[in-house]
Every structure is written in structure tokens, then in C-alpha cells.
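Data first, discussion second: the structure below is written as C-alpha cells.
With one protein chain removed, the remaining protein chains of the complex are shown where they sit.
The chains carry the letters A, B and C, assigned in the order they are written, with residues numbered from 1 in each.
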């Protein structure tokens, strides 16, 4: 069971609301004796943090992580790591005007219908603020993976589609991704993306995005068929991120258009296994093949927009709504570190699972 | 943990290999006092069964289900339902020639690397034969859902893309789907699809497909955020099906191209909640909204093809392979009832979960 | 999987070390719309709190609970309730002298051997301080159970054996239990127990105890055979408490001495089901019968005593140890509210589970 817990052996549980005193996570199943510091985790937090450019919400949060347990003299002890992040910029008054209306595309309606109660302050638990905890847990996972797999292991994500704007994936450069506010891997696309997103924002609208995450240095053998296939767990992980509506592994949905000949051929190249393509995204039969793991996902456009829209209120009456709060014109941008975090957690979990069953 | 078990409260465990004596499943967590019969389950089995047209594998299996436990006087008792399906047409000799080679696109390589042992007879556990068990479990779920939700509940899937051939989804007619060997919902597309697939088969190749599953009559409130979101569990369920590489909920990957205004608006229409569109696929914040649940997934082209392809053998040496066995030119076709089954299981599971937490 | 998580649907995860900045728990799966307050939880915390009499450790902890999430306007929202308790009285220096030795009966040795690292400050995670979190979670469970089951539901525990001193269970009065520092239900035994425990403490030794927990007003039907039997889950719950080594349901170990005729006969008494005895402790076939649930457990004597004892150190060398810290002469006494808490959690969990499967 896993309402607010993710993972099988390496497991984290998140808690907290957008406008409560704090949010946090408890990370369980960590291997012992691994050095971990708040400083290292903070680096990942800072990638997701809002208010860093004009293209993300202006909510001001330092997102400072505070480790409350699980370490002794700077090393993991095998006991749960509890991390707390205090909410600093909570302007609940922003939400007074919409507290009785259901924002289209938001979970206001379904939460209220399911639970019979609605925490309207910033979306409460349904807020993307929860994802800060995932980034913290993912940072821990990444540190452990680097220790276990060595320096050849790496994980990096980028935005490859910003609304209607694509980029040239052949120009993907890891080093470019952090140099622009869009996590765009293709230097040449940045300018046009900037112009595009400014226009979207100015119109009071929003746009969707596609994010691609790549993990290299992943050993062959991770993934536990039939119902814990690596791609199955990755898709659950990515689909659990707010506003995600589609997940691809390798060629993904485009696999439909491939022919049988496009299944990745295998070669021995100077004693090493070498695949001639990677349409499978590094996963065969639910098990990692040693190729790069490649997963992508689509984030729908931000629901809270300035445009006046039709909806109903708590009493079921027709009404209109426009949301004046502080929101991202494209929430997909900030999903990059979240996707990296979720993939890191899945990979570590399966590393440990594989160690359990196969030694 | 769930290597071979799917679900949280309504759970099924599958077992068995392609060429062993039998395959089967154990279904746990069934509500008691619900009439279930082998005959009803068999109907769903017959949709998936191979050898029904020239477009599916010629392996001859009656796929007759045999219920060994869990019923008393024709009704569920709340105890596990064990179903066994005997394998009838096992020609292990077909696989002798390829037993030391890894078929590209297949899980031969990864299973062998992970477990250090390979059941080469028809792919062993990695074979799509396992999905017969899912269909049996899904049939049980569907019967229970119909009892719990009443006749307005329905679930139906179709192939909407057959390799390079699309269909007109505006012409979708449930009644057409079973009338052609492709599960095509658009009568007008059937002829061209037939021509296309015959050509694919003749060339010794294969093609992929996209399958769409629709569930109507699903109540609002199913789905348990954050890490058991309904769309998250559906994507895990569908991605666990053999050869699936992409999953969409509603607009899915195309959400990236939408604008904020395309989030589904809500209206009160004669006292009933009415959404003006369904880009969210019936799920908001991981919780069902009462709209139709719409999920689609892509199946990659069959890996076992006649074309000669490059690969390595168990010794790591370069070699070539072509597979002469009895295979489907498009495995995606037979994925329709499997997708229906998996969605049924997820929905029932969440119905029970919601009943647990919310009464 | 559940290293630091307890429960199936109503689940809590605890974190924190004896001498870290804080301890806490995250409670998931709460039904929504139930009023809960820190004040109500605090009442239960105060029963377990150390330093309340000369018979418990003199560590000074106010054990003030602080709810960080999961409530909106005083009611549960169905999202996780995060509770934090700050550690106030951490004198790490007390442990300097023993940090390289393994205390007999303690988990020092096994934690070090398992994890290769030892948080020697007050036992770190192995400390009974963790049980404060269980009491907080149990208080939440109890509040919910009272709401769901009505005022007839009650749960109360007592010490029925203090070392070599028994009490007369026929004199059990709920109202007496809180009136003495031993949670003794039999007024007449209090004086002799006091004299006995003073002698134990004076000698620098410690003693064990037996605690019995009784729950009334539990409906028939809770418990999910075969591997989630109510008694099975209760015994796991109680055995997970620090220093517990035996668990009885009803007649428990004494069942061996009963004859077949002593299986509880059933009568209809003025239209109500009435059992003539309760040797089964209210559970038949793993399912509650509607009788009182009666569970008892034994707590071994405190390991940390003044007496000089033989042990080895981290280097494996023979040495001696005596522990001068602040410890309870009988840790069993403070186990009463913990046992109540664990039983409350199991009962609520099974109430929800039963609601899931049986409606």
C-alpha cells in the first residue's frame, strides 16, 4: 500500500501541504555507511526551487533542507532519514477568492468529492510543492547510487519540447542544460523558446512540455518481471508527478510506427556488448540491458491561468474563474529535477531488489 | 513487493512459463458473495486466444480456464480464487536452433544476464503467454465491478493505430470492434488495415500498434494520491504488458502541445456535473472525475521476425538470427483484451481502496 | 516492505534517534473529516512520558506533539499527518564511557554487526524513545476508532505481573489503573509492588513485566485470514515493542493446558450472541468474534543496570560493563500505553481493510 510512500526497499514517504508550516519526507531502506550531507542535497533542491527566473512562480522559498535523523557522524546508519523543509512564503489570502470554486484542470473538484473536505490554501496537498520532497529523496538516492555504481553512473534531464517549440535533440549537450532557464539541452533553441514563453505568459495563458531523462552507467539486470518491470515502475514514478499525462520509454508511443527490424540489434564490439540503437530505452522485458535508460514524459499546461474560464462552485452552480496567484507559465520546466529524482529512486530501489534476489 | 503480483487489495499473482505444463493465477481480495463462473471468464479468454485469425500466431491453445478454489455454490467466498490454464501446444523443438542466441528486442539477453539461467522454450516466463492469466484476473475484476457499479459501468478497448495505419476515432463504434480481426473501432479502416498487415506479414516483418481503452460509469473519487494516483497505477499496469513502451492518459504526450485554456472546463448541466472536454482522460490530481477513463498505450513490433538480424550468442560472439516460430505480425492486436483486463483490475482495486479510506 | 512503517491501510512511519534533534511519525491512510487535536494526542503521550515517578527514567522530556500536516480547520483531510516531538534532554556525555562496549541484552552488538556503524548516543534508533511516536499514532487511531465505532469502543491496558509479583486479575478495575505508578489494575497489589520495585531499584537491578491490553466494543468480522489474521497482526505489533519477548492472545501459551471442552461455547442470550468464556481472546480463525480482544505480552528486564557484567568491546576483547545512565527499573511499566497504541492501530487498520473487502 502506498498512498504517500514510494518504493519497495528504498522507500520514501512525503507529507505536508502547500501552506502548512512545513513539508518533508522520511527516507527508509538506505544502505548504511554512506556519507550524506545537507549541502549535497541542497544542490538538487536549488534546481527545482521557485523564483529563480521570470519563467517560474515568484513564490519565494529558500527550500532549505534540514536532516533530522538517520545520520551519525555524517554517514547513513541504515535508519530512516527524516528531512524537513519549512514553508516560508505562504500567502493564504491569495486563495480566498477561489476557495469555493473548482479550478479547471486542477484537482480541487476530485479532492473535494473524494474526501468531502478541501484545503483550499494553495491546493493543500495537491500542490506541486510536494515535489520538493521528491527532489530531496532523489538527491539521497543519487548520492547512494554514485557510491554503489561508481563515477560512470550519471542521470540528467532536459526539456525537449516547450509547448509548440521543439529542440534539436541531436544537439543535446549536458553542459548546456543548466545554462538557460528552460533546462534546454540545445543551445540554439534557447532564444526562440524565451520569446515563445514570454508571449505565452503575456497572454495570461500557459503551455505544456516534454521532459526527457537519461541515465547512463546503469548495470544490466535491474528490474523485476512481471509486475515490477523497470519500465513499469519508471512510468508509475513519472506519472505520479503533478500534471504528467504521458510517459515514454525509449521510442515510447512512437514504437507503434516502428517495424520489427527496428528492434535494437546486438553486437560484440571489442569484447563489450553493444546495441546498434536504443529504441527500447535501455530496458528489455522489464530488465535494464546496460544501455542508457531513456524515459520521457509530458506535462500538461498549468491549470491556474489569468484567462476567465467556466466552472462550477461547491454548491454545484455554474460560475467563472480566473486565477491571479503566482504561477509558472510552464510547470513542465521545473519538472526536470523532479523527473531526475524519481528515476534515481526507482534505479536505486531496483539495484537493492536485484541484490536481494540475485546476490 | 510485487515481482509477480499486481494490485493492492484486489491482488492477483501469476505463474507459469510458455512451455511448462500450465500457467495460472491466484486472485486475492475478492469481495464475497458475488456469482462468478468459468463460462463468463472464458468469454474474455476467447478474445485474447491465439489462432483465431491469420493475423495472430498459429499456436493452438483452447485456453480453457479451470477454477480450483475461492467459490462455494457458484459465489465468491472472499478466499483466493485459483485459476489454472493448461498449456496444450508446446513445441519446444521450435526453439532448439535459437537457444544459444539472444533475439533482438526480446528479453533473452536481460533474463540471462540477470538470473544466469535461461528457459529458452518459447521465452519461458517472458513470453506473452503470461498475459492469458491477466485476462482471467481481469474478467473476475470486471464481473465484480459490474456487480458493484451497476450496468452503467463498461470497459472496452480497440486498436486505434496499426503500424503506419491510423483510423478515424470519430467513427469509433463499440459494436464494430469485435467484428474484425484487428479490434478496429472504425469500420471504414478495416479493409486498408487488412491489406497493410498482409503485406507486413508477407515481408517477414512486423509492426507496432496503439491500443486505447475506455471505461465509462466510473464514479468520482477513485485514486489515492500521491503515490497511488489512478493514472500512475494505470500506467504501471499497462507498461507491465509485454512490449508496451508508452502510456497516455487522455491527451497523454500531446498534453505538451495544449494551452492552459484546454484544461477541461466544468459545467452544471441539468443538475449533473459535465466537463466540456476530456483532455485529462477522466483523472484529475490522480483521482477519477466521473468522466470516462481514457488510457492508451503503444506496443512495439513483434521481435521474432523472419528477417535475418545481427545479435550475439551466449558466449558473447557475434552471430545472426531469424526466428521461424509461430508469431503474430502485430502483437499489439491481442493486447486489447489484456489492456481491458489490466484497467479493470486497477479500477476495482481503487474502488476497494477508496471504500477502505472514505467509507 | 516495512522497515520503519507499520500497518496496511492505516500506516504510520516513525523516524528519529534517542539523541537527535527530534523524533516523529507520519500517519497515512486516515479517513477524512475526523476532528483531531494536539491536545487529545497529548493526553496519551503523557501516560508514556518518562520522569513521572521515581520508578521510571529521570530523563526529562515534555514529549510535546506538534502536528505539521494532514489537518485543515481541525479535521483530517485524508492526507498524511506528520507529527514531530523535539528531544529536549539529550545528555550524550552519559554514553561516552560505554561507546565501545556492547551492553548485554541490548541491541548494541547486533546493530553494529548488521550496519557496521553504531550511534551510541542513548542507543540511537534502538532506544525505546521511538515508542513515543507509536503512542502518538495510536492516539490518532483511537480517536478515529471512537468516531467509527461509537462510545462502546474502549481500549485499556494494565501491568498484571511486575517481576515476581502478580496481581489478582479478578480485582481488575479500569478506574484504578491510572491511580498508581505501576498501571496496576488491582488496588490491593499496589503497596507490595511498590515495596518490591524499590528493592529491585536499590539493588541496581531490574525486573520484567507482563502487560495485558483489553479492547471492548470491537465488531465481529475484523481480521483477514490467512496471513493477516487479527491475532497474527497483533502479535507482530506487540512483539515489535522494545524488549518484548512473548505474546499471548486470550489464554495464550496456557492454551496448551486446556482441554477441547474449554473452547468457548456460544449462546444466544436475549437475542445477542454470548460466549460462555473467552479463552480465544476474542479472535477465532484470525477474525474478531465480537468478544473483548485480550492480548498480553512480556517485557524483559531493563538491560542497562548498575551491576557489573561481562561483555566484549568493538575490538572483540573481553571486558566488563555497568551502566550509570538514567533508566527504568522496570521498562515494562511504560509499555502499557505503547501496547494500547499498537492494538489501536491494528484494530483501525483491520476495520478499514474489512470495509474494503466486505463493504
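Quick note on the criterion: a contact is a pair of C-beta atoms (placed from the backbone, for glycine too) under 8 Å apart; a residue touches a chain by one contact, two chains touch by 3 or more.
These numbers come from a predicted model, not from an experiment.
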{"item": "Residue of A:164, A:199 or A:356 touching the missing chain in the full complex", "value": "A:356"}
{"item": "Residue touching the undisplayed chain, where the options are C:30, C:280 or C:293", "value": "C:280"}
{"item": "In chain B, positions touching the absent partner", "value": "1, 3-5, 8-9, 11, 13-17, 20-24, 26, 28-29, 32-33, 68-70, 72, 75-82, 84, 114-119, 124-125"}
{"item": "For chain A, the residues touching the chain missing from this view", "value": "1, 9, 29-32, 78-79, 225, 352-353, 355-359"}
{"item": "Those residues of chain C which, in the complete complex, touch the missing chain", "value": "1-6, 8, 14, 102, 104-107, 109-111, 113-116, 125-126, 130, 161, 163-164, 200, 205-210, 220-221, 223-229, 231-237, 239-240, 242-268, 271, 273, 276, 279-281, 283-290, 298-303, 305, 307, 309-312, 316-318, 332, 354, 357-358"}
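Heads up, the rule we're going with is that only the chains that are shown with their structure count from here on.
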{"item": "Computed distance of Cα centres, chain C from chain A, in Å", "value": "39"}
{"item": "Distance from chain C to chain B - Cα centre to Cα centre, in angstrom", "value": "46"}
{"item": "Set of chain C residues in contact with two or more other chains", "value": "1, 9, 29, 32, 78-79"}
